[in-house]
Structures are given as C-alpha cells and as structure tokens.
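Just one protein chain is left out here, and the rest sit where they should.
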Amino acid sequence: MDTLFVSIAVILAGGAAGLLFYRQFTLMKLVTIITTSAGCGIGLYFVLPKLLQGTTATVSYNWMHTLTLFFQLDSVSLFFLMPIFLIPPLTLVYSFHYLENREKRLRTGVNYFFFSILIASMAMVVMSANMITFLLAWELMSISSFFLVMYDYESSENRKAGYLYFIFAQGGAMLLFAAFALVHSHSGSFDFNSFAAIPEQAKLLIFILAFLGFGSKAGIFPLHIWLPKAHPAAPSHVSAIMSGVMIKMGIYGIFRMYLLLDPATPVIGQIVLVTGMVTGILGVVYALAKQDIKQLLAYSSVENIGIILIGLGIGMMGVSGQNQAMAFFGFAGAFLHVFNHSIFKSLLFMGAGSVLHKAKSKNIEELGGLMKRMPVTGRSFLVGSVAISGLPPFSGFIGEFLIYYGAFQGLTGEKLPFILTVLAIISLAVIGGMASACFTKVVGLAFLGEPRTEQADNASESGIAMGAVMSIMALSCLLIGVLPEPFVRLAFSGIQDITAVSSFNSDSFLLIVRHLSKTAMLFIAIFIAVSLFRKILYLKKEIGSGSTWGCGFTQPTVRMQYTGTSYAYEMVEFFKPFVPIKNAYTGVKKIFPGKTTWQSEVTDIAETGYQRYLTTPLLSFITKLKWIQHGHIQLYIGYIIVAIIVLLLFL
Amino acid sequence: MESVLAFCFAVAIAPLLPAVIQKTKAYFAGKQGPPLLINYYTMIKLFKKGSVYSTSTSFVFKLGPVVGFSTSLMMLLYFPMAEVAPIFSFHGDVLILFYLMGLGRFFTILAALDTASPFEGMGAAREAFFSTLAEMTIFAILILFFKLTGSLSFYEFFSGDQAIDLMGEYSALLILVVVGLYVVMLTENSRVPVDDPATHLELTMIHEAMILDHSGPDLALIEMGAWFKLLFYSGFLARLIDPFHAENVIVNGLLFYAVVTFIYISIGVVESITARYKMPQVPKFILTPFILVFFVIILSMGVMQ
Partner (left out) sequence: MIELSSAFFSINHLSDALMSLTILSVLMSLGSNRLMALVKIMAFQGIVVSLTPLFLEHHESMNFSSIILLLIMLFIKGMLIPGFMYAAVKKIKIRREVEPIIGYHASLFAGLLFILLGAFIANRLHISLPVENDLLLITAITTLSAGLFLLMSRRKAITQVIGYLMMENGIYLIGTALAKETHTMYVVEFGVLLDLLVGIMIMGIVLHNINSSYNDVDTALLGQLKDN
C-alpha cells in the first residue's frame, strides 16, 4: 500500500514541477511528463501483481485529529486503478507535441499541475474506504478536471461549457452528500463497511440518490449534457483522460455503492439495466447526428457508459436471480469494457486532437481525405473506430461478447427479468450496428474521400510523440482482440472479491475465449491469404488511375460528396420522437430560382427539457427575488447577522 | 475430412446457384436467360482484367473487397452445410460470426465512402441503416434458438437432443422465424424488394451503388463474397425447413442442396413478381419480421407449454 502512496507523491511532484519550471518550456514538459509517468509506472508495478494474486490491503491515517482517512484495496479498486495509471502517461506523452504554444507556457504548467492532481485524486477515489476520504477525493477530482476543461478560457463558449460541467459535477456531488448523509443517519458511522447494516427499505432510496449523483459524472441519460459541451472545449489530451478514465469513476461509484449496500431487491438491477439501454441507444443516435468530431466522441462515450451499465445491470439481475453465470459474465464484461473503452476512447480523442491541430477543424463536413495526408493518425483512428464499434478481431468485441454471454445465460429467467434480458441483447445489437454506422461516418467523411476545404487539403502529419502514442494504443486494441485471454483473466480477477460470484468456476469459459482468439487468428490468416492472392492476381497487370465514376456526370466537385448530415439523416429520423430534428429550408420560389439554403440541426432532448422545465421557470422565479441584490455591502452584512441570529435562535 | 469436403463443395457451388435466380427471372420474363455457369465465366473474366483506381481513393478502398470476402468465407467455415459438421465450431461462434459480418460491412461502407462519390455515399448510408435493422431480427432469432436449444453455435443449433426442427414442439412458431429469416436474407443480400441491383439508376440502388468504382479482381472478390453470403443465409434457412433426414451423407447433401435451390428459385419468383419498395417503406418491411420473432420469444417464455 505504501508503494501506492509513493506513486501518488511522485505524480504530484511531477505536477508541481510543471509549475516550478514553466519558464523553460521544453524542459518543463520533459520533466513533468517523465516524473508523472514514472509515478504511474510505480503504481502499475504495484497494482498488477496484487490484482492477479488477489490480495487486499487497508490503511488508515488520522487527519487533523478529528477525522480518519481510511483506505482499502480490494480487487475492484485494483482493477479500476489500472486504467488510472495506464492511460495518463500515454496522454502526457501525446501532449508533448500537442501543447506546442510557447506563449501559453504558464498555462501549460498549470494544466500539467491539475492533470497530476486529477490522476492522484482519481486513484484516491478508488482507494478510499470511508465517506470523508471518498468525498474529499471526489471533490478534488471534480475541481481539478474543471480547471483542465477551462484551458482555453478566452472563448466564452468554452467558459460556458466549463460552468455547465461545474454545475453537473457539484449537483452530482450534492446528491452524493445526501445519499451518504442518509446512510449516516441510519448507521451513525462514516465507515463504508457500515452500509450493509442499514435497513433494507432505505437502501433503494440511497442507491437511487447515489446512482443519480454518480450518473451525472458517468454521463447517464439525461444527465449527460455536460459531456458534449465540455469535451470539445477541453484540450484533446484532457478529453482523452476525462472520457477514457474519469467518467469511469462514476461507474466505479455506482458499482461500489451497489457492493456496499448489498441490496436484496431486484429493482436496483432493473433500474441500472434500463438506464443502460436508454443511455446506450440514445447516446449512439445523438453521436450519429453530430458533425463535430469531439461532440460525436463525447456522445459515443455516453453510449459506451450505456453498454457498461447494461453489463452491470445484467450482473446485478444475475445476483438477485441467483444466476451465478449471468452475474459473473455481466460484471466481468462491464469491467473489461471499462478497460477497453479507456484505451480506444483515449485513442480516438487523441486522433481527433491531431486532426484539430493540423486541419484546423473538428467539423467532419469540413474535412476529408486526411488518410493520405495524415497516415499515422488516420490508420490509428481507423483501428480505434473498428474497436469501438465492437467488431472483431479488435478489443471492443471481447467486452461486448462477455456481456452478451452473460445476458444469454440470463434467458432462463421468468417474466420481467426475461423480457429485460431479451431487450438488453437486442439493444446491444442495435447499439453495435449504430456505432458502426457512426464511426464509418467519421472515418469515411473525415479521413477518406476528397478534402472539402483548403485547410484539410494542406494538413500534414502531427509530431512523433503523438503518432507514437496513437500507434501503441491502436496496436494494443488489436492485441486485446486477438489474444484476449490474459485480459479476460484480468477482468475475472477484478471481480474475484465480489462475494456473490466469487465461487463461480470460469474455466469452461476460458476455453471459449481461446476459441475466440483462434477465430480471430483464423480470420487474420484468411485475410492475409486473400490479400496475397489479390496481389498475385494484380501481378503484371495494368493498373490505371482516373477520377471516380460520376454516373455520367463529368464535372464532379468535392462539394458533391455525401455529407455527414445526409449520411445519418434516415437513421436519426427513425428515432424522431426522441431526437428532434429542426430543418430550415428556404425553398425554390421563382422560375429562375436564386440561391437557396437547407439547414438541419439536431437538438438534445435532455437539454431542451432542462431549459423548458427547469432553468426557465427557475430563472423567472429568481428574477422576482432580484430586489434582495442591490449592491450595498452594509445590507449584506445585515443579512448575515439576521441569518446567524435566526439560526442561533432555532438550533 | 467430410467437413472439409462439404466446405469445398459449398465454395464451389456458391457461384452456380445465383444463376438459378437469373434463370427463374428470365423464365418469368419469357426470355431464355444466361447459361447456368455464367458466374464462373464472369469470375474468370474479371480475374484476367486489371483495375482502374480513382485518384480519390486510399488503401481503405482496396481493403474493402478483401475484408468483405474473408468475412463471408468465415461464415461458410463455421456453418454446418448439408448436415455435415463444420470445420470449426464452438459455443458462442454465432456472436463472433455475425459481428465479423459487421466488420465486412464496415469496410465495404468505408470503401464506398473513399471514392468521394455522392452515389456511393448514399448507398453506404442505406446499407448501414438497413443492416442495423436486420441485425435486430438476427439477434432475436439467436435469442429464440438459445432458448430452445441452450446453445450459441450454428452446429449445436441443428444437432443434439434439442436440435431445432420444424417438426418439433415449436413447429408452428418456427414458421414465423422462417418468415423473419427470409426477410433478413433478402435484406442482407440486397435483393428485391429491399434493393434492386438491376435498375438503371444508381440513385435507387444500395449495394450495387456502393461497388460502382470497383473493377477487375477486386470486383470478383466482392461478387464472390456476396455469393457466399447468400449461400450462408439460404443454407441457414434450408436447415430450418429441410424436412428430410437421410442416413447417407451424400443423399442428405443432395436433398439439402435441393432445398437450397428451391430457396434460390423462390427468391427469383419474389424478384419477378414484386417491385422494390420505396426507400422510406423499407424499414417497415425489415421491422415486421423482428416483431414476429419477438412474439415467438415471448411465447417461448413458458406461456406455451
């Protein structure tokens, strides 16, 4: 355990170095990146063997003589520590070439400082074992990530995004406080171990409060609306870490809460499952509807949170239905997907950052043809896209396979559980299909075809650090897909401390995993053989090149290419009641019509809902109370005195 | 050994059967139609040719046909054609195989978008949409089969004590599954009434529009992939409706392929007597079988004993 604190100290030292040396730009970046990565390395070195052996550890510190900081490590915490220590070093290396602006060196230093605090606080969230420690770490995490989002604070849009994130982070934290306070009122203890003892009927309410609180961090529908705003605002390496790792802390919280409460009611599992399905499907539909790469990726994170929640929900329903296989594979699938998603989502965000850096746009309608201009970014983005669509032989498939497998085991249930399981499988299939559509759109329109603007035409490959990191991550996506067994084992050891499934024997399943890996290899072998066959066929043949067949039209322009909006339109329209589309068309009026425009916009139904039913009424109510604010400091002091007196009188 | 032979036979016969569809359609049109071996001739012709590549395309364009062909071939490797055990099979193979099909589609769509042609983009968008809808039906069928047999592999579906059998306990309900699978087959293989490869306007095609720019051996690979895929789906359907079970492997195989041929003829008949749906009507057509299969699932829940 001490090693872990050493690693956190080293990480924080790395961040402090960023502040200290900010005058020497390159030196500062080097020192910070190397130190912080070393800290993460120490952490990983500690976590990995512990996770495989399955040891647990506890440690407590007295803090300010009043409260104890209590830390505990079980297999779940150890598993979640892995992405926390694995992804940040990679994103930091990437940032070496991403943060290139010397003018902003102080800001870059501050960015590194908060970055290291974010890593440290996430590690502490996962390790903490009482309410005080947990909330302390949780708040630290929210605040440090808020400052990371506010990197480009000059733009008012970015500031707004930051504020929105702050509201959701703190609103969520408030719900957590409420949930913890409820627990405390029943048990009278701050200790996590006291959760299980509280009365059964209180557990549901506590879980729902905590679920909403953690859900606002994880991005469940309809608490997700900060994601598509904050991610485009934040620098790409920050989006990568936030989407890849930080939102998983919400998942960790939900799962930890479930484990601690150990509820007997099946309702909780059903709530989680249904939320997962709604989040997953609507997330991917909105992802499909968006043309801004980073917004699209943010919605895709919402979708993946949905998949993870489906896995957890399947697991919880397995526990309440006493179906060990279902529980085991549901949880294991969710865990593996957490791990996989942290890799490919970071990869995709880095790819998007690289595009933004060089082609100066993140709108896919303004890109195109980047595969030839940015070969490394393009290829790794392609791999990431295939992986996130859950297609074999890449990593995304393995996690989804586990969840599918768990869900199929659950088909023995009765009535409501059965129907929910059926719907879960079908929603997974729909999510998978829509995700492929979504990512073929991004790759096909941004990286393939012809560049739509001059900026995209002039784009060139990004720096070596960025390319190298992206290639490593792309390779690991393929590696996990082809040789999944060690990673599946890792997920299995992640859930070994959960009592409900600890006695399940998974050996027969490992055989299936080996078959999966064989199938993947067979496919790759066939693929290589067919490629060679194709090469032979083309030997000594005439290979011509010309323009694309325009179906008789002889003067094509790049503007004639299919756009992202039209690519997605039919699919999005299918979900019309949940995904409002606004079209504006000026129409063709005269015999010789002039210029005409057609505009299509998809608004987030959650956002409009908040606006209509929450913020607008709230605002009109608060405007009526405006007279309290008048700017005289003396009167404000008067308010304070009155408030104190009233409180003293009544308490 | 048997399995390998069955696989080789399936690969060899795959190009022959689509000619049956063409013959049927020709018969309805009062024409003589192309020779039955037409597809072999086409293949040889295409293999002999070179290719012209658009300057817009990148390596992804060349990857499309290869991935598509490989994934279709994988399906035949894992599917028990003619009641012979497939070369490979394991519990859970249906999931990875249908996802591999998804991979093939992913790259076909990318190859289409790589050409920067509006027509191919349009085809790609429709393909992505309709296949997602068809996937719902496929997974509903998998759920039902798992419920009936407790297995997740093509081979286990049709072997063992609880093998799926149209004559068995759920016979009447399996009729609905057959309808569902038939619609999925039409959708996934771009046949009328979902897609019409024979129209004169690229705007109204789906699959055919996506491969406009492929030529030579690349086109041959795509065509062969499509034939394998059609053979896989009609084989799946044939395993469901095949009422004959013979002791002798060869007789059995012949009977099986007779049923498969019957399915191909039925496709030809459908194509001759119906027109393609309007594009907005197609999702409805694909959704109906999903709901049918869902109905069967609900019944399988145990209401019906």
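Going in written order, the chains are labelled A and B, and every chain counts its residues from 1.
We adopt the following convention: contacts are C-beta pairs under 8 Å (C-beta built on N, C-alpha and C of every residue); 3 or more make two chains touch, one makes a residue touch a chain.
Nothing here was measured: the structure is a model prediction, and the numbers come from that model.
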Given B:C8, B:A85 or B:A246, the one touching the chain that is not displayed
B:A246
Determine which one of B:L173, B:A220, B:L237 or B:V259 touches the chain that has been left out.
B:L173
Sort through B:A26, B:I265 or B:I291 and give me the one touching the missing partner chain.
B:I291
In the complete assembly, which of A:M1, A:I419 or A:L479 touches the absent chain?
A:I419
Residues on chain B that touch the omitted chain in the whole complex?
165-168, 171-173, 175-176, 179, 243-248, 251, 255, 281, 283-285, 287-288, 291-292, 294-295, 298-299, 301, 303-304
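Throughout what follows, only the chains that are shown with their structure count from here on.
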Chain B-touching residues of chain A, taken from the complex the two chains share
368-369, 371-372, 378, 382, 386, 389-392, 397, 401, 404-405, 408, 411, 414-415, 418-419, 422, 425-426, 428-430, 432-434, 436-437, 439-440, 443-445, 448-450, 511-512, 515-516, 518-520, 522-523, 526-527, 530-531, 534, 537-538, 541-551, 556, 558, 560-562, 566-571, 574
Please name which positions on chain B make contact with chain A in the complex.
47, 49-62, 65-67, 69-71, 73-74, 77, 88, 90-93, 95-96, 99-100, 102-103, 105-106, 109-110, 112-122, 124-126, 128-129, 131-133, 135-136, 138-140, 142-143, 146-147, 152, 202, 212-213, 216-218, 221, 279, 283, 294, 297-298, 301-302
